[in-house]
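One structure, pasted below without further comment.
The other protein chains are all here in position, but one chain of the complex has been omitted.
Think of it as A and B in the order they're written, each chain with its own count starting at 1.
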Amino acid sequence: MEWEIVMGLEVHTELATKTKIFCGCSTEFGGEPNTHVCEICSGLPGTLPLLNQRVVEFAVRTGLATNCEITRKNKFDRKNYFYPDLPKAYQISQLYLPVCRNGWLEVTDKDGNPKKIGIHEIHMEEDAGKLIHDEFEACTLVDYNRCGVPLLEIVSEPDFRSADEVIQYLEKLRAVLQFTGVSDCKMQEGSLRADVNLSVRPKGQAEFGTRTEMKNLNSFRAIQRAIAYEAERQIELLEDGEKIVQETRRWDDNKGYSYAMRSKEDAQDYKYFPEPDLPPIEISEETIEKIRAEMPELPEQKKRRYTEELGLSAYDTSILTSDKAYVSLFEETLALCDSPKDVANWIMGEVMKLLNDTATLPENMPLAPKDLAAVIHMVKAGKINRGTGKNVLEKVFTEGVDPEKYVADNNLAQITDLSALRPVIEEVIAANEKSVSEYKSGKTQAMGYIMGQAMRALKGKAPAQEVQKLLHEILD
Amino acid sequence: MDICSMSALEIGAAIREKKMTVREVTEGYLSAIENTDGAYHCYNTVCKEAALARADEVQKGIDEGRYTSPLAGVPVGVKDNICTKGVPTTCSSKILENFVPPYDATVVKRLYDAGMVVLGKLNMDEFAMGSTTETSATGVTHNPWNTDCVPGGSSGGAAAAVAAKLAPVTLGSDTGGSIRQPASFCGVSGLKPTYGAVSRYGLVAYASSLDQIGPLAHDAKDCAALFSVIEGKDEKDGTSMENPKFDFAAATNGGMQGKKIGIPADYLGEGISTDVKAAIEAAAETYRGLGAEVEIFPMPIVKYAIPAYYIIACAEACSNLSRYDGIKYGYSSPNTDNLLDTYIKSRSEGFGMEVKRRIMLGNFVLSSGYYDAYYNKALKAKKLIQQAFFDAFEKYDMLLGPVAPTTAPKIGESLSDPLKMYLGDIYTVMINIAGVPSMAIPCGFDRENMPIGMQLIGKPFCEAEILSAAVGFQNATDFHKKSPKES
Partner (left out) sequence: MQIDKNLVMYLEKLGRIELSEEQRTASEKDLQDILTYIDTLNELNTDGVEPASHSFPVANVMRADCVTNSDRRDAVLQNAPREKDGCFVVPKTVE
């Protein structure tokens, strides 16, 4: 039988606000346990939440960038459950009237056709604290530094049919969140987390199968692997005539398998009800328009501008806009050396290669726009050749050297005084009599060898075409 | 003159006029507490050292002109569910028996800003759940009028302390009648302000959409004075509201000429004792004598107030009380070796039966499958109750009615039948659901010589109006001047 995989995503993203969602504590990552904590976010009796207005602004930005309707009057609800990482024993979230609804992002399906993935809703909520398992005692330590950090939960419709669509959607969503300044989306630090709901059904069947939810997916690779594993597990069970149990499963990326966390029998009753401590949020048309007007340029808009105004190819623009770090480097470098094509080529060639070789994430880009501009500038001006330029860039990238100083200190600048070339080339000709006579007897390929020897003698610092010109002049 | 028999405003005036010092006043109350509170148990905690130190500091501030409030230098007692930095705040519950807040509630800060001196923390029903102060884990408070009787609740300590002259004014909290009903049972005056008029920041939550902090005192003028100290928008409480500045002069004017007062017919129906009913009818006559028009009108929604109240209050309570888990603060059961046990044992040993009952009730009405039938239904009833008040206020300036169907019951009579205790809240809970203000003042005595209270219910944020009506009544009567000893 042919099976179809059906998936929906719940993406949580931590917002790039300065403070927590309901109190004035810093959201800074790291820090000693419980040092970014106050009476409010630790749930002391008598304290009350007060909403950070930036969170609403970020939610609306995200909604606008994902084609959502903005809920004009939305409000918070309490989701009640007991766990030590949740000091009030309820999470302030939005169930009944989430801030955004009915949006979409576009991906390309396996046949290459555009496909809209529906966004059911986006809601605002607070993050929980962190549990640290003690190494020496049978106990767990509780740190509330992350507790109350603002989150958006972005819930898709069950529109995905392949892991590829999931990854495309996540890449788009990440770009939107990064470009709008809503989140830095660092998966390693947990500021972008995706839970995958997955079910399978015989191809052609209209009803959905029983679904499972997978958690702890910390990278795109983990998501891909977990989807493959879970789809196969479910198909095997069904083919063996067994039933799928609706459950939450935790992915173990080291071992490459998932296991059930809690099953339906144990399902929690979250007893949602409207949060009485927070007044509703009313978002006017005016506010929406203001946020829209102030919204940073999105990837799609940048692509259009890069092709139309800068004359870059569609392929180049889609690569450049795939990560906010590339865009920042591109735009800031471009501001310093007015040559879009060169800047784009350097980033897509050398910079991406260096990131890849050193396993560096784009968001941790060690290269400053002014240094990239300096290298491009030196190559373009003929001060160094392209090969030297690549070597210099690598030194800048790995050791943080100043490109201009490095070129000067290591005497890498090209020989611009052509009269200095002739004696060196004459020496090379004298030292390679055999190849010279071969060339003269008609073996034109011998010229390549002589040329190589000449460039070596010049330590690569001479313009190749000048050297070639001189060689022909002397030998022909 | 005996310091403890003076009103708060009289004490404030005497201090300003240098007829007495803040220390003398504070010492006077501290020694009264030491001598007589053993018989009443109004206080859970008395801040003797801190109060005396504070008294000297305040005196200096008054002398230097820094404290100019009419209540500067006046001692005040605070209900034990209002957070006081460095002073235990127990909610009269074992689960918070050793809880010392690291911060002051906004109202406490405002007391300090006005130059008031906190005497200590007052007994209450556990987490404000109860109508008798019998659910307190620290023991019942005795009604100063008859120590065999309860003082009412949940602010029983706050009302009894005023009646027993162990504080000139106190702060209580009112979720379903918890200021007005004990005020009524103890023969003192108490104001439940409009929802949002006073900051809840630092009030340990029972039912967040209904809770309000308010003053209790010997008379309405003192209530007005203390209310003007604590009222007003607080940036830490998103549900507190900006209002026109409270006008103390208007609130103590007392004029009733041409005012229209409505009495809900359903407040005088089945279940009310004949003595209470007679006292309310007499009060209506008093108002007519003062130039007001008084008429009875139907308000049939009254009978649905208790069901709606217990659904909303218990739902919010079960959520608000989930944070007491033996991990972050308060009582933690010893000898538990797993997480679930820590929760269950700490909570089972830490909470009393009435609290557990309301937690179960709240969990029931919120649990999946019952939410719409109960919680959502109650929110719709809330809408209709708000509408009923809105309609009534189209016709009347204020409403008049009893606070409770009876006077204070004997200790031990109420707890055996929780439903019966809940039914006693019939005249008070509706006011909290509607969010409107209500002022309780003494209006008579029953045949056992126990105080009877009436309430004046006002339009939202019209505290001045009902305070003024209370002042008018107290200018014409002397029920509020009676005290247990003289009776």
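The criterion applied here is as follows: a residue touches a chain if its C-beta (ideal position, glycine included) is under 8 Å from a C-beta of that chain, and two chains touch if they have at least 3 such contacts.
These numbers come from a predicted model, not from an experiment.
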For the chain left out of this view, which of B:34, B:235, B:295 or B:448 touches it? B:235
Checked against the full complex, the residue among B:11, B:82 or B:311 that touches the missing chain is B:311
Given B:102, B:139 or B:412, the correct residue touching the omitted chain is B:102
Of B:146, B:273, B:286 or B:386, the residue that touches the missing chain is B:386
Residues of subunit B in contact with the chain that isn't shown? 98-100, 102-103, 194-196, 209, 235, 238-239, 241, 301, 303-304, 306-308, 310-311, 318, 322, 325-332, 336-345, 347-348, 351, 353, 356-357, 359-364, 367, 374, 376-384, 386, 418-419, 422-423, 434-435, 460
For subunit A, which residues reach the chain that was dropped from this view? 17-19, 23-26, 32-39, 42, 44, 50-56, 73, 75, 82, 84, 131-134, 137-144, 250, 261, 269, 271, 274, 276, 278-282
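Assume only the chains that are shown with their structure count from here on.
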Euclidean distance of C-alpha centroids - subunit A vs subunit B, Å: 56
Can you list the residues on subunit A that touch subunit B in the complex? 39, 42-51, 78, 80, 82, 84, 87-90, 142, 269, 271-273, 276-279
Subunit B - residues contacting subunit A, complex: 82-83, 89, 91, 96, 99, 101-103, 105, 200-205, 207-209, 235-239, 315-316, 318-319, 322-323, 325, 327-329, 339, 343, 363, 366-368, 371, 375
